[in-house]
Every structure is written in C-alpha cells, then in structure tokens.
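Before I ask anything, let me first share the structure, which is written out below as structure tokens.
A protein chain is absent from this complex, but the other protein chains hold their places.
For reference, chains read A, B and C in written order, and residue numbers begin at 1 within each chain.
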Amino acid sequence: MIDTIATVERNDLTHSASTRSYGRLRLRLQQNIPVLPGQFAMLKPRAVIEPLLRRAMAFYQCHRRDDGLSVEFIYQILGRGTQALARLERGDEVEFLGALGNTYDKAAAMGSEALLVAGGAGSPALFMLAEELLQMKIPVRLFIGGASRHDLCGLDDFTALLGAGNVITATVDGTHGEKGFVTAPLERHLQENVGKPLLIFSCGPDPMLHRVSLIAADYKVPAQLSLEAPMACGFGICVGCAVAVKADVAEGFIYKKVCTDGPVFRSEHLHW
Amino acid sequence: MIDTIATVERNDLTHSASTRSYGRLRLRLQQNIPVLPGQFAMLKPRAVIEPLLRRAMAFYQCHRRDDGLSVEFIYQILGRGTQALARLERGDEVEFLGALGNTYDKAAAMGSEALLVAGGAGSPALFMLAEELLQMKIPVRLFIGGASRHDLCGLDDFTALLGAGNVITATVDGTHGEKGFVTAPLERHLQENVGKPLLIFSCGPDPMLHRVSLIAADYKVPAQLSLEAPMACGFGICVGCAVAVKADVAEGFIYKKVCTDGPVFRSEHLHW
Amino acid sequence: MTENINNLLSIEVAGIRFSNPVTTASGTCGYGLDLKELIDLNKLGGIFTKGLSARPMRGNAPWRIVETHGGMLNAIGLQNIGARTFVDEKLPELKKYTTQIIPNVFGYTIDEYIEAIEILEAGSGIAAYELNISCPNVKAGGESFANNPRQAAAVTEAVKKASSRPVIVKLSPNVTDIAEVARAVEAAGADALSVINTAVGMSIDIHTRRPRLANVTGGLSGPAIKPIAVRCVFQTRRAVSIPIIGIGGIATAEDALEFIIAGASVIQVGTANFYDPSASMKIIDGLADYCRKHSLENISALVGTVQL
Partner (left out) sequence: MTENINNLLSIEVAGIRFSNPVTTASGTCGYGLDLKELIDLNKLGGIFTKGLSARPMRGNAPWRIVETHGGMLNAIGLQNIGARTFVDEKLPELKKYTTQIIPNVFGYTIDEYIEAIEILEAGSGIAAYELNISCPNVKAGGESFANNPRQAAAVTEAVKKASSRPVIVKLSPNVTDIAEVARAVEAAGADALSVINTAVGMSIDIHTRRPRLANVTGGLSGPAIKPIAVRCVFQTRRAVSIPIIGIGGIATAEDALEFIIAGASVIQVGTANFYDPSASMKIIDGLADYCRKHSLENISALVGTVQL
C-alpha cells in the first residue's frame, strides 16, 4: 500500500444526456507496485478541496512499464466525487492510495468453468481476474448486465479477451442481448450444467449480488462476491465499511471491514 | 446588476516561487452591461464547490463588442478563492455578479491634477478611472507602489496610457523606482505643489489608504479612497462589509456597507 | 405553469398561506427589497426580514464575517434600521409583493421585544413575527433566552399577549436538549418554530493571533451545519405538534427536501443567497419537479415522512 501522487495519462468520458455517463481514467505511477485482481485504490483529484473523501475505484487494467505503472479505472459519473474525477485532464495530479483490499481465490477455480457475473460499474473489478484465469487455462464465461447497452462497462475489452461466444449480455431496456437481469441467463446456464464443476465470481450492485448468492446456493455452486460499501479511509482505520459475516456468536454474525477483510467475500460466509 | 455565467477568454498567470503570483483574467459576457470605474464583480468558477463564497474583483478593463462585453481583472493569488481562479482555463465557466458598487466622483477633478495612488492589487481599480479622466482632459499622475516590481499590477498598461513621465513607482525592496512606500513620493509632490488644485484617487491595502488619508488631510487635498472589506454577498444583503463613517450621532460614527455605499468613499468621511 | 406549481407547493403554516415552502432567512436578504433585481419576489413563498429591534442598532465593528470550510461565521451585531423605520420606509413597498412578509424581531429584555412588536403591530401587510431568541452574536451580558427553556417560554408568552399575529419562535442549536426548549415554547403559545439559528463558532488569524471577528465569536452558517440542522428539525418534529420551519445550509432542492422529509413544513434559504442569489428560485422549481416525479398532489404530503 502506497500513498502517492499519480498523473493523469488520459480520461475519456462517454457523456450522454439520456443515459448514465462513464469515465475511463488512466493514471501513471512512478512506483511499480503489485496489483491483484479485485483490489482497489482510493482516488481524489489533488486540486479538489470538496468533497473531502477519496473515492474507492477497482483496478480495471494494469500496464507494467520499465519506469513505473499505468493503471486504468472505469467510473460511473454519479455524485460530487466522480464529477470531480470527470473534470480531470491529461497531466493533472491525483491523490492515489493503493493497492487496497484482498483478491479472488483463483486457485479454487482450477478444474472448473469460471462464471464471471458483472453488473453496471462492477464489471471493471472482474477484468484482471478474467486475464489471470485464462493464463491459468481456466475456461471463463462472462455474464454482463446493465440498465442499457451504455452500462455494459468494458464490454469491448471483455469480448476481445474472451471471445464473443463466451460473453452473455443482458440489459433491462433490451438494447443489448437479452432483455432483463443478467441473473436470468446465469440461472439457465447453471440449470443446463448441473453436476459440472462451476465457480462464480461476481461484482455489481448489492441487489444483484444478493440474487447471485441465492442462485449459487440453489445450485450448490460456490461464489466469490466483490462488495461495495461507503468508505471513508479504504485501509481499515475508520471501521465505516462494515458488512455482516456469519460467525459462531449469539447473534449469528459479526461485522467485518469491506476494505481490508474484503472486498471479496465467499457468498456462503455473508449474513444477508 | 446581473447574475450570469461568463466564459473565460484567457487567464494569464505570472507565477514565481520567490515573489507573489498574479493572474490576469478576461471574461466574456453575453450582455453588454454598463461598468463604471471603481466598480467590481463577485466571481467564482462554476465547477468549484469550495470555497463557497464568490470573490470581489475590481474591473480592470472593459472591451465593448457588438455581441457582448469582455471584462478583465487582475488578481493576486492568495488563498483558496484566488487559487481556484488561477486554475481557470479558456472556455471554463465563471459565476459572475456585477457590476457592483458606486464609482469615483470624476467631476470633482475638473480643473485639478488627478493624483492616482495605487498599492499592490489595488491598482486595477484605478485603470478605467485613468482612461476616463484623460477623456475629460484632466491631467493624471499615477503613484504606484508594491513590495517588489512584480507587485506593480498593470504598470505597463498604465505607462502606455499615461506616459512614463506621469508614472511614479516605489517598491519596498527597491527593485523598481524609489525604495520604500509610494506615499513618500506622493507627499513630496504635494509639498512641491502646495496651492495648486489637486485631487487624490487611491486604492490599495488599508495601511496605505490610511497613510494617504492623513497626508491628504495635512495638505488639505481632497481624496477619494476605494476600500476593501471581507464580503459574503457583494450586493448589500449580508451587512458583513461594514466600514465606520463619521455621523452626527453620540458615538460620532455609523457603519456603512463597502459593497453598496462604496467601495469609493471620501477620505474625510471615514472614521478611522 | 406557475399555476401548476402553486397547486403542488402551496402550504399553510400557523394560519399563513405560503404559495410555496421556500422563503429567505433573516439576515440573509436584508429587508427583502435588495433581492428584487435578482429574483422574482412574487415567486418566493415568504421573506423573513433582517432582525428588527425597537430602536435602530449600529452593529459590531469589522471584521464581521469570516469564511470557513463549507460555511461562514458572522457577527453582524444585529445592525438594523429599527422597527419604526421598517414600517414607515420598507413595508409600504414590500407589501406590494404577493410574498408573505415576516419581520424577525429581537430584544435584550422582554420589554424590548414588546416595544418592537407594538411598533410593528401598527404596520399592515405583515403575516407573522419570527422571534430571534437565539442569535449567538449578542453580548446580552448573559445566556440568551434560547438557552433556557423558562426564559424562552417567558418571552414567547409575553409576545403572544402583545401580538395580533402568529408568533414563530426561532430556536438555537447551541443547547443540550432542543426538544425541551421546543416543548416549553409550544406550551407558551408559539404558533410555529424556526429551526435552527447559527451555531456558535470562532476563527483565529494565526499570524496576528487575534480572533478574525471583532466580536471574537460568531454564528456558523452554511452547508457545514446542515447535518446538525436536519437533526434538530427531526428531534423538534418528534417533540411538538406545531409546524416547523427548517433552516440550516439549504442551497439546493435536495437539501430542502431533506428538511421537509425530516419534518419541516416551510424552509428558509440563508447563506446560499450570498453565493447563489437565485438559489431560492431553483429550489422552488426543484421541489415542483420532485412532486411531479413522485406524483405527490401537494408537497405537504411529504412533511415529516422520514421512515425509521
């Protein structure tokens, strides 16, 4: 974990009045730090006084260079924090704290087909995982969903990496792939492959993750979920990012920190 | 008075590690509003959430166009508000409220020599006055002072307008003109011209204005001073910008608003 | 359209019919007229004037204001033209507007409150009075009325007797238990409560080592205090049954909605008028949009609907 100043290499916005807007940010770091799939950084433009808190962003891609590291993020432009990120221009400085959090247990996928289930701004957190699973010769299938085709973050990169045949899309408005939630094609796939060794890795909005966990339980397929929580620090000192995890105590659960105990948790460990 | 969004035409910074930094900002307005010498605007970059309050800036120059108005300001980069102004780039939007405040009584200068006394970031508030006095065929002499030559805001423009012979400079570090405060050459000029009709117009830091008012009183020369005060609104509703003005009451003074009753006050009316 | 907005936003508080819940806060809109060049006063729900006393007041020495992170400190010292001059010189033009005019009144003794009220009673076109019993800037040689439930009740009761118009009492956040003060003031006959006045703060110039305000301490306002104000409105809503007017850091329609959901029937825009003079106009439009989006027939259906 390092706390440093990164420089903006590029920041491409996909603005649109009707749909949600996204930004793709590439930062240059002097230090060549290790970055694992599922990990995240806390980011804030240096010139910005308000909002105060840095925003957690999952690493989307990393490009190693002899003299440092380029890291990419995809962010949905929502509130004040991401609006500030959207104003960044090439050469601007960004406060960077990372790499933070744990990673996925890839080894658990050996011998299984890896099913990546992505929702909205959750997909970036799965890209490096897909890359490394392929390197491990583990078959990867991506189920990616969003409100509309504009919300399928990184679809092109995923398709290039996995091949169109291994990318199943679903959109609520039917503008891309099947109409509805991505959990529908996921469930069909589980039905059609009962008995086959499968492992789910998922990241997306809470309701989707909850649905994924229920389906995974029904079909007895293990699932690793990458969670979100409001975060003040991102490195374990504020205890603000609590998530209920099953435990052998009277109440049946205790609170863990999404930032340091997570963001990746085993579905069966979560106390919904 | 209008509250509108202006566009940045240019924002040139004179940065320097050792000395104070200044910015020269030119804004484009759609509306062709009247602007009088000594008046000011309240400015804030539209994208900025913090600081909240707009900053008062005296109009330095106005350029009338068929389709609107270009207005220029010179600002010293001090704290959070002017640091935000310094980050403005061509095309950026600025919240603009203006034109605010009263103006100088130029008519009072008819038949006299007008002595403009400027200190630091106060000189911009005197440029349009100089222009209009010349148009009225009133002789104008500028006494401009600052910490160093870098702090003689708009010196080149003033020199071009008035001619080098009518511009007397003084710097505390002696890097331009006489070493010391600008009030020294001013006082000598008053001594040498006792009896001749003179009128002082001055803008600068409070200590300088106070000194000017004392000298003016000693030599019985009328003076009009453009004051500063911390301002929240700039148009009369917060009553934060109080200045003590002599009045026929028990205490001998009442509080007036620098933003609407001023910023220009007659020296003899002020209760120091 | 405006027609439509009125149906959606018109709301009655303490017998006063506001065309919409958006008003301007005392001390942040002068005597109302100073804003007329920048906004449509007739579109405004109401105007709470700068604090008025029986006699004019000179106010504090400069500096009177200091900007802070997310807000500002002020110690104006209640400079005002006095109730008499207000009635004679300001009211005649003010009452030409359809907006509700509510003078904010203060004094250093109960008698001074009564004096000011009696002068204002002579004026016409006044909807109600708002009592500033909590302005933290005033060196009244003791704790302010607002800090003591008994004192707050006493001034409320006395003013009610002297007034033919509804009396709105403005509470201070600088107390251990705002609900207790609210209950005392309600029992004393207050028709509504304004929540909140500024929080007492201080700022020091580290170079001169002097307080930035000549008055040493001042009142903190602006978005910085919004969470405190929302909490105070919520606590007060549960303590009394009279209507509440919400104040504190409101700059956008989202802010206003937070106060209304917490329990405010009407809201006041204060510090925001300084850095965004048209904030109140934008808020009115934003409230109407929210009502349409959530198909509310009238904003009153939203008041105090926070789900626990």
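In the analysis below, a residue touches a chain if its C-beta (ideal position, glycine included) is under 8 Å from a C-beta of that chain, and two chains touch if they have at least 3 such contacts.
Given the structure is predicted, the values throughout are model-derived calculations rather than measurements.
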item: Residue in contact with the excluded chain [from A:Arg54, A:Arg141, A:His176 or A:His189]; value: A:Arg54
item: Contact residue for the chain not shown (choose from C:Asp34, C:Glu258 or C:Asp276); value: C:Glu258
item: From A:Met110, A:Met136, A:Ala217 or A:Ile254, residue that would touch the chain that is not displayed; value: A:Ile254
item: Which of C:Pro166, C:Gly201, C:Pro243 or C:Gly270 contacts the chain that the document leaves out; value: C:Gly201
item: Sites on chain A contacted by the missing partner chain, in the whole complex; value: 1, 3, 44, 50-54, 95, 97, 229-233, 235-244, 251, 254-255
item: Where the missing chain touches chain C, by residue; value: 68-71, 73, 143, 147, 174-177, 199-204, 206, 208-211, 216-217, 220, 222-228, 230-231, 234, 249, 254, 257-258, 261-262, 290, 305-308
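In the analysis below, only the chains that are shown with their structure count from here on.
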item: Mean-CA-position distance for chain C and chain B (Å); value: 36
item: CA centroid of chain A to CA centroid of chain B, Å; value: 54
item: Shared-contact residues (touching 2 or more other chains) in chain B; value: 50-51
item: For chain C, residues contacting two or more additional chains; value: 69-70
